[in-house]
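The structure appears below as structure tokens.
With one protein chain removed, the remaining protein chains of the complex are shown where they sit.
We call the chains A, B and C, going by the order they appear; numbering starts again at 1 in every chain.
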Amino acid sequence: MSDLVAHQFDDLDQQTEAGTLGMWTFLATEVLFFGGMICGYCVYRHLYFPAWHQGSLVVDNFTFLGISSGAWNTAVLLTSSLTVALGVRAAKLGQNRFLSQMLVITLLLGIAFLGIKAAEYTHEYHEGVMPGPNVFHPDMDISADLSRAAASSGKSNIDLRREFQLFWVFYFFMTGVHALHMFIGIGLFTYLLIEARRGCFTPKKHAPVEIMGLYWHFVDLVWIFLFPLLYLVR
Amino acid sequence: MDSPFKLFPPQAAEQSAQVDHLTLFLIAVSVSFMLVIFAAIIYFAVKYRRRSDNERPPQISGSIALEITWTIIPLLLTMVMFAWGAKVFVAAHHPPDDAMEIFVIGKQWMWKVQHLEGRREINMLHVPLGRPVKVILTSQDVIHDFAIPAFRIKQDVLPGMYTTEWFVPSQLGEFHLFCDQYCGAKHAEMIGTVVVCTPAEYERWLAGDLSAVPPAIAGKKVFTLYGCNTCHGQYAPTLAGLYGRPVDLIDEHGNHRTVIADESYLRESILYPNLKLVTGYPNRMPSYKSTLSEEQLLDVIEYIKSLSGAAQTAPYLGPPLGPATQPSNAEPKIENPPFANYRTNQ
Amino acid sequence: MASIPYIPEYQVRETYLNARYSIASWLLTKDHKRIAVLYILSITLFFIIGGSAAVIMRLQLLTPHSSLVEAETYNKLFTLHGIVMVFFFLVPSIPATLGNFLVPLMIGARDLAFPKLNLASWYLFILGGSLALTALILGGVDTGWTFYTPYSSTFSNTNVIFAICGVFIAGFSSIFTGLNFIVTIHKMRCPGMTWFRLPLFIWSMYATSIIFVLATPVLAITLALVALERILGVGIFDPNLGGDPILFQHLFWFYSHPAVYIMILPGMGVISELIPAYSRKRPFGYAFIAMASLAIAILGFLVWAHHMFVAGISIYGGLVFSILSFLVAIPSGVKVFNWTATLYKGSIALDTPMLYALGFIGLFTIGGLTGLFLATLGIDMHVHDTYFVIAHFHYIMVGGAVMAYMGGLHFWWPKITGKLYPERWGRLAAVILFIGFNLTFFPQFILGYLGMPRRYYAYAPEFQVYNVMSTAGATILALGYVLPLIYLLGSLRWGKDAGSNPFKAAGLEWQTTSPPPPDNFDQTPIAGEPYNYHEMDFANV
Partner (left out) sequence: MQDPDHKIESIWTYLLIFLLLIALLVGTVAAATVNLGRWNIVIALVIAVAKALLVILFFMHVRHSSRQTWIFAGAAFLWLTLLLAGTIADYASRNPPVPTSDASQSPAHAKTTVAVPAAS
């Protein structure tokens, strides 16, 4: 047995397949982890549509060059998925230099995503929409919008503000858990980059790149759904 | 009845017997299955006990016919159970139109009961024998559960929402009332007594408390106080005869649908006027969610129901009794000390 | 089995137990067998803690209004009992102990696919358990194991967040165990081990793992939302702040109903091994038992709202979930019938594990049939949230899962420790447990039908007679648990050495030595037909 293969496996193929299947199983868990949140989201969107519409307008209002930061972030993550796919391909072909380059670009894109997200959070903090008894005090413009929405939906102002706050609970929770996954992804890819630089990956042994790539794609997938759910409630 | 080994609680409502019959059917099915299985196990264990340490029995790997048999027969039996159970359950959720109504509010840790004629009581529920009674439930804090074992009925009591249950008391006497959903420290003390009395006694009991204001009257005061009458009937839909009738609704895309104006609809329309718009009336009404207390809300709904005309009769529209008080602030008179039936509090 | 006559193997042979001795070699082990032993020790501790709470509760309920404990204390006790028993004993009981030990052995693998992850699971379990125990014992938690909102999120003033963190972390331990089993069963089977040659225990572990992986994350996220609600003071589930308490119940039972099958499916797997071994017969209807496990795992996800028939869900919802709940009874019935049929014309030895197995069938049958009462809408609206429910799920959880665990522990004890347990003591304890169990829990069915609500620290005097019976039974039951604890520990010191296959059972795990070597098999085995009792030469095992 070579030292590439752990003692419990018969050969490299078995080890690779087990690793890949393990990651897919883990991703199935992750789908239901986010699924619980999405279920709560659906129920409250159904019950409190006007407030959620207002919330989504505030989220979507933060723009660069006239385009919502959510759309920018989607583009950033889709690009990173491309570079990950190209990186996995390079690893399979043994193109180590290209692999390292792709990993670096992926990392930069991941950091860019978190940077944009941080800018959004800061902006939202200044708008006063962080949920919580002491920090939640939406600024003048938002309050005026809320009053109008309350008037047109027949809800009391206080109720609409509560439901509006509930939107922000879900917004920060869902994007926060997603951002946590991004941090973990960046950690994993830093590890991959170090290993790639040391030339640890060969066409025969590239499973870690492939498996962690699956994770990265999944985190991208979650964002593909979070974007329309949170930014585009119309 | 005096034996400590009772198996069934008293059958004190008309549906108690129906639930018990269903239970007896299930017991009969279960016991027959148990007997078959237990007898087989014991018989096999004795008959085929190992007689020598090196014994090798004949091998039987299975039988499709048997597998099909013991899939189909239980399936059919369980479908009978489902259908029968569903019938009882659905009946228990459809009160007759002439059921008298009683409001119950659960709070940590007591039951506040409000009779339509004005009498209020705590941890006691007086009901007349032989009349269908519909209890409308809501909670002020956490989830409770209004359970009367002798009536074979229970229903969770939720904050922010109405639930109902109904029964026809069929036996005079006092019966347990329990909170069945864990609600905090004194959950076990959130108990009370259901008193089933004859209709004549019930009338006398109702009349006993003269200072009480019937909810329909109290609701009328609230209705006038907030100026509801300035719109309803003119710019807004009339409320006379509304209760129990279908309402034609329209949504923002112009689609029509119809709902029955029941308590939940009325409650929702007072709290969230915009959610269900009546065809022909753009919304002008503000929400009263943070304005009205749960009790005021019940009063107003009762008043609106009293406008239905035919079904409801005179006492509801009579002149107000006693001094004009805000119903929600008036502490109900405590008829009986809490937890009186088996344990005094402290 | 080749005759190597004169070397006293067991003295020089390297086993997983004697390969190393240091404490570090245990705490850092990646050997699935050692991790299984770590789990056995830890869940025994949790069982003792949870059981002690139950004893105090039963004593409190001996009289209608006992002053043994205060109302608040009683509430904390049943919460402790529920959380510890459900999340830290029943859920990991068979999968993490017997499952961990046997899955690789039964499929002829050297270890689980991810040994480090397996060790991490145990550490997560211990971390979660310590957090929860700290919260439950210092200060206490009074929400009940169900954490119903808005009581848990707004009204309770106890250490809810700590307890939730503990359960959350332990949840990931379950997920990783399930993940490990799924991958191991898919990818690590030895040559010849096709899917329909898998022992039935493996099928049940596979079904259990599906539930671990797909249900547990929903509980984790739901509890995280409750914690968030408490920390931030926002109303996710509190109607006064715009939330909906019934949503919590949906999400909670989406995990917690399948979790019931996490507890019982492994038990069914153990029984499916014990009955053939002590009847010396191939299981009757092997494929049907295996497929019934999968059917239970999948249908089990479709019935969660039967816990909510009177909670305020729509009547239509009630009807749909009621009919689906009846469907899940069918595969359970199929299993019971097949086990019974396996006995027919067998060679039945009523040894300790078999006593537990037959006890399991009886108690599980009662538990399952009373489940039909609860699935019947018309009866559930009378007995929901009463002692009827308590009795029903204890028949499944204790009469089912714990009986199976005890049976399995005795059956594989020689394989795990290399020592035989004392057979007479074993039979005595099994009989005591069976009697004590029925005396404890059968009266509770009647109590429930009479209307006694659950979670009451004081009750109406007319309920007393059945409560006295129940408490008396609990005393016998406790004795039934203490006995095995003593004689099993004693057997480590005084027990006779077990050979490879003391019970003359079929299965790959009996073909290796007891205790097995660190790599399980000296050479990779080749699997034939399972349960090949017709080929076994019982005289020369």
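As a convention for this text, a contact is a pair of C-beta atoms (placed from the backbone, for glycine too) under 8 Å apart; a residue touches a chain by one contact, two chains touch by 3 or more.
Note that the structure is predicted; figures quoted are calculated from it, not measured.
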For this session: Just name the one of C:Phe212, C:Phe237, C:Phe254 or C:Phe288 that touches the chain not displayed here.
Result: C:Phe254
Exercise. If the missing chain were put back, which residues of chain A would it touch?
Worked result: 13, 16-17, 20-21, 24-25, 27-28, 31-32, 35-36, 38-39, 42-43, 46-47, 60, 67-68, 71, 74-75, 78-79, 81-82, 84-86, 89, 92-93, 206, 210, 213-214, 217-218, 220-221, 224-225, 227-228, 231-234
Exercise. What residues on chain C make contact with the chain left out of this view?
Worked result: 186, 214, 218, 246-247, 250-251, 254, 301-302, 304-305, 313-314, 316-317, 320-321
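As a working rule, only the chains that are shown with their structure count from here on.
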Exercise. Which chains share more C-beta contacts than any other pair?
Worked result: B-C
Exercise. By C-alpha centroid distance to the whole-protein centroid, which chain wins?
Worked result: C
Problem set entry | Distance from the mean Cα position of chain B to that of chain A, given in whole angstrom | 45
Seminar exercise, completed: Note: chain C sits from chain B at a C-alpha centroid distance in Å of 37
For this session: Would you mind listing the residues of chain B that make contact with two or more other chains?
Result: none
Problem set entry | Contacts with two or more other chains, residues of chain A listed in rising order | 159
Exercise. Once bound in the complex, which stretches of chain C touch chain B?
Worked result: 64-65, 71-72, 75, 142, 144, 146, 148, 150-151, 154-156, 239-240, 245-246, 279-282, 284-288, 309-312, 315, 318-319, 322-323, 326-327, 329-330, 333-334, 336-338, 340-341, 343-350, 358, 361-362, 365-366, 369-370, 372-373, 375-382, 384-386, 446, 449-451, 453-462, 464-465, 533-534, 536, 538-539
For this session: Within their complex, state which residues of chain C touch chain A.
Result: 104, 109-115, 175, 178-180, 182-184, 186-188, 213-218, 220-222, 224-225, 228, 232-236, 241-244, 247, 250-251, 254, 519, 524
Problem set entry | Parts of chain A lying in touch with chain B, wherever the complex brings them together | 150, 152-156, 158-159
